[in-house]
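I have a structure here, written as structure tokens, and I will follow up with some questions on it.
Only one protein chain is missing; all other protein chains are in place.
== chain A ==
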Amino acid sequence: MAFLSTPASNVSLAGRGRPLKEHLFRIALLSSLAIAMVFLGVLLVYVVTQGWPRLDLNLLQNFPSLRTVNAATAGVLSGIMGTIWVVALTALMALPTGILAAVYLEEYADNTKWYNRLLELNIANLAAVPSIVYGILGLGVISRGFGLGPSVITGAITLSLLVLPIVIISSREAIKAVPPSIREGSLALGATQWQTIWRQVLPASVPGIATGSILALSRAIGEAAPFLLLGAATLVRFNPDGLSSSFSVLPVQIYNLITNSRPEVQVVGAAAIVILLVILLLMNSVAIWLRNRYQKRW
């Protein structure tokens, strides 16, 4: 390269190294990612140091209390149990519905029809509706309209509707990634459309669907806003014992604890945040591992 020159002149055609501007641009881009990473690191370290004095078994075994005398032993048991109830029910309701809807939209729906495009637009829209508006839906229709009250089942239905668009969108991506040749091969061998979906398309897209489902559920675990409207705001001091039981969830208890004016109570909130983040980080790592380990490159 260095020997090339334009004919009849000595102007070199080789670049003279990379100009400074290029380097600066690249560093600026990289530093944006570095900022995000440093922020995440500082956040994690800060929360752990704040919650450290109360990261003990009492936190997992006892009910919450806003009284200073109890601050050394108070826990978030009812929040953890409430979250387990609500998120388990959400998984039971939202995951099958969402995956079935994704199968319909990817495998059956004719994209040239206006109503199918409307369905898609509607789902994209729902995915971006603020979560507090789902709280209003839960309060106005499910809790007071259907008369289910501020109960576990109200919370679970509301949360299911909230994560449903996320499950649909991520499952669709996973199904879309299966190449058409797999379907054509199966159909050519005489399988019906459903047999093709059930025996070829779905097994091939399981890792993607699982990854999306885990991420959707981790969103559900961290959600607090809708529950503020569903009566979960008070500091519940008992575990839910059924679908119609009143309840609280971990993020709402955290909200109550950290907005309390007494520092001893805030520490319990910080410790509860650590628990919440550990659960979410575990779920995220499983999702990322699943994706890297099992996702096929066709």
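In this section, contacts are C-beta pairs under 8 Å (C-beta built on N, C-alpha and C of every residue); 3 or more make two chains touch, one makes a residue touch a chain; residues count from 1.
To be clear about the criterion, contacts and distances are computed from a predicted model.
Engineer: When one chain of this assembly is omitted, its UniProt record names it as which of these: "ABC transporter substrate-binding protein", "NADH-quinone oxidoreductase subunit J", "Phosphate transport system permease protein" or "Aspartyl/glutamyl-tRNA(Asn/Gln) amidotransferase subunit B"?
Structural biologist: In UniProt, the chain excluded from the picture bears the name "Phosphate transport system permease protein".
Engineer: Sort through A:124, A:206 or A:243 and give me the one touching the missing partner chain.
Structural biologist: In the complete complex, the chain left out is touched by residue A:124.
Engineer: For the chain left out of this view, which of A:92, A:136, A:206 or A:243 touches it?
Structural biologist: Final answer for the missing-chain contact: A:136.
Engineer: Can you list where chain A touches the absent chain?
Structural biologist: On the side of chain A, residues 18-19, 21-22, 25-26, 28-33, 35-37, 39-40, 42-43, 46-47, 50, 96-98, 100-101, 103-105, 108-109, 117, 119, 121-126, 128-137, 139-141, 144-145, 161, 164-165, 168, 192-194, 215, 218-219, 221-225, 228-229, 233, 251, 254-255, 258-259, 266, 269-270, 273, 276-277, 280-281, 284, 288, 292 touch the unshown chain.
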